[in-house]
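Every protein chain but one is kept in place in this view of the complex.
Chain naming follows the written order as A, B and C, and within any one chain the residues start at number 1.
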């Protein structure tokens, strides 16, 4: 069976996933065959150029029509465009991979999960960092019991592209279009990793801050209001008794894509940083300090598909590994993780974080 | 004038401050002359041995009597013993250096500040990390405006001496004697550095957790209840609009004395770690990433008293620098920072953190 | 014009270059069109499987015949197979990209350069690390004069795949087939970077060591002699007066692919490590310490072809960048660097290092 894939969106994420599809045959011979069938967007000219570069057979500006011609729908659009096309796809039993966060608000996210539940199709959410070899190894270390029961989690995700107060306005800075700012964009990843490595969150206490309250329109002189957070912090209490802190910022000078994760258990600790994604630092009981492992051995997760030891992978490889798992699940009719339940679980934490900030108190989930 | 100094306490902190006094003449010729006059404690035998090793002229078990024979009183006793002897000293116009946190509860701390206010003596609190060259440099970088206005602060202080559930009970694990656990012991330092580098805290949201609820008595078989936190987390909102997170743990495997501080401003960032105390990482506007500075140049704070460039200092040097500043302030009749106002300001944050945890909401200060 | 490409070799390097060709259209729209025309090897079955996976149109076991059907020949075979097919290709004016080291001995390398000189085709050597963004930035920093005149170079390349004395024998361990061991395999890269960043080598003093003198045949019980070095060290004197050390090892436990380069000039220093290839540490005059730059900004070399800031690249991206430059040079009829002159210059250092080791004295170049 050849899977016909359609994308809604052709910018950064469109390129990342098109690259993934293009590379599967050489590196994942077990992946199902795929055609890049339809690319959907609004600007016909840009769309045509993108389709050419990303290897799509055709384009359309009508996402609804596209759904009839494909087996798999990648929703790579801005957050507020996640719900409607995704639900429509699932209603047609078209499989969906939706970028994160699941939606721009919790209500829409809940409707998406409902649609997924009622559909025969697979609904996955693109928490791509779960597919980094080092994160997979971290998960294995936690599950093996090597570091005991997890007591503390610490995650941060720092960028600096909004440090300049003249950096232009975009949909990512509008609450109606994005839902939230650093919280939904960066925090969604960090909170998913918290759930992946530690477990469900029981309650949250959050703090959001907008440091630059208006920014220039990209192609104009006028200032436009920023209605989302530039940075957030949150404390987490997990159902299993662990505690944690998470935070994210788009205004942290010197940090480009610094998602750093730390886990402390009763018997050991873990550390990971996205700017050095091939490394996992592990403190096991018989060790005094952290051992820095280069996660590039053939026996490490996914590495046998790639290069010999020490030939490091980049950011994009997690996306490719993710596409392999997602498409294979479709091909085999097997469940896929992270699915929309995982997506809405994160969305509930995002939502509770915002409400906690407004109410200045902890919010249960 | 030779200052007669008396210590209450002769363990870790007693040794650290006695060492400081002993080293001043060689390294700080400008420091006033000092005699280690009286060492105060309860166990006469241990006291005599300590006095001999630490270079004290005499010992006594009566702290009140000792106050009549000294010019400067170092209160190095457990937290619950900070208030009464300290207040008595100040009432006699004996200068006081009190270990942190200022007291075991806020009420006592407020009384201590009142006594300091009414006294002609100097009352200092031993936030020793302010006297590390790298922290002094961090302060200078912030004040120079090089990193702009501070927006975010992140501090953690991790130790692991309580990871073992059989690590014995001590006064540090009892709420009545210590006030709190990781919060008061470690958090006091971190919150002081937050205030030093960023400014006053406006409100706090905290979370405390006790993972091991009872521990064996040191010299017995019986278990005794742990009534303080093993770990805490907190979110801070500063009066100047900055936001922050702080946390501390005594159960973080692989971390011995890891106080890590990060500051993000509108124009740059700073990073410091106590396990590498001779380094400060600075991201200034004209730089892309952090520059790691070895803070051992002759022109760096206090370094001209010590060794040539690259000959690194240790933990104890901050204590010696601190003693120099404290004793010189007494000698010159000049104000000293950090004083008891700084101490109580931190105590208010500690207190509000505990109340926030209980009330599950933000607490104003 | 579509370039027809043929590969001799289909293992690690075959996969790396096939991946590069496959990815050019999406990431380097300016690259010429390419067909993966012919894959050449000896084992027909393995060859067919490889051709299928790597996207080649056909296969042959006759490299000479293949040369008539292609415009570009990638010589990815073991070192002793570099000379003859490469020279044959150049004689037919077929462009050649040859893996490093240029040959298994200096005589053959000299003959290859001669063939290149007489050919109308382009002859490139695959010193792929020149095409890492961080190395390109290092080159730009040196050329800008920011670190002044280079005085010292230090390079090491450490792996550990031969630590186990039972790791099997392969052609890489045979002098006749490989020329040398760690020296030719790893040192070729390091010496090329030394030449790239500092300049020509005037004389060398070397030391080679074989720690494990025989190893088991891969599929047999018998031991076979190891006739190359497990590790080498060398001192370099450059023509411009700079001095340096280089070394390589296949028996350095804990190092997988650790090529670390350091340069000291009259005004600053540089540091790079291949296990963290997205980073360059720079010490410029106005800085006290090294600034760690994440070389992932849009304005950094090649990065505009890839992902947004902070989304790190992997080892393979240097190969793709290299293929782009090589094929574009062919397409445009422009000279290509590094060419066979660069290859033989390194070969002369390799050769002099071996002779130096034997003669226990410095060897001029």
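Definition applied: contacts are C-beta pairs under 8 Å (C-beta built on N, C-alpha and C of every residue); 3 or more make two chains touch, one makes a residue touch a chain.
These numbers come from a predicted model, not from an experiment.
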Message = Can you tell me which of B:180, B:266 or B:296 touches the chain that was removed from the display?
response = B:296
Query = For the full complex, which residue in C:133, C:265 or C:310 touches the chain that was left out?
reply = C:265
Omitted-chain contact residue, chosen from B:69, B:84, B:114 or B:316 = B:316
Ask   = Among C:67, C:122 or C:231, which residue is in contact with the omitted chain in the full complex?
value = C:231
Request  = Considering the whole complex rather than only what is displayed, give the residues of subunit C touching the chain that is not shown.
outcome  = 147, 151-152, 154, 156, 158, 163, 203, 205-207, 209, 211, 231, 233-235, 237, 241, 243-245, 247, 249, 251-255, 264-269, 283, 285, 287-290, 359-362
Message = By the contact criterion defined above, which parts of subunit B meet the unshown chain? Give residue numbers in ascending order.
response = 12, 15-16, 18-19, 22-23, 25-27, 29, 53-55, 159, 161, 255-258, 274-278, 294, 296-297, 307-317
Query = Which residues does subunit A use to touch the chain missing from this display?
reply = 287-294, 297
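One rule holds for everything that comes next: only the chains that are shown with their structure count from here on.
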Note = Farthest chain from subunit C by C-alpha centroid distance is chain B
Interface numbering overlap (same over half, different under half) for subunit A and subunit B = same
Ask   = subunit B to subunit C: how many Å between their CA centres?
value = 54
Message = Can you work out the whole-Å distance between the CA centroids of subunit A and subunit C?
response = 36
Request  = Find the geometric centre of each of subunit A and subunit B from their Cα atoms only, then give the gap between the two centres in Å, rounded to an integer.
outcome  = 41
Query = subunit A: which residues touch two or more other chains?
reply = 255
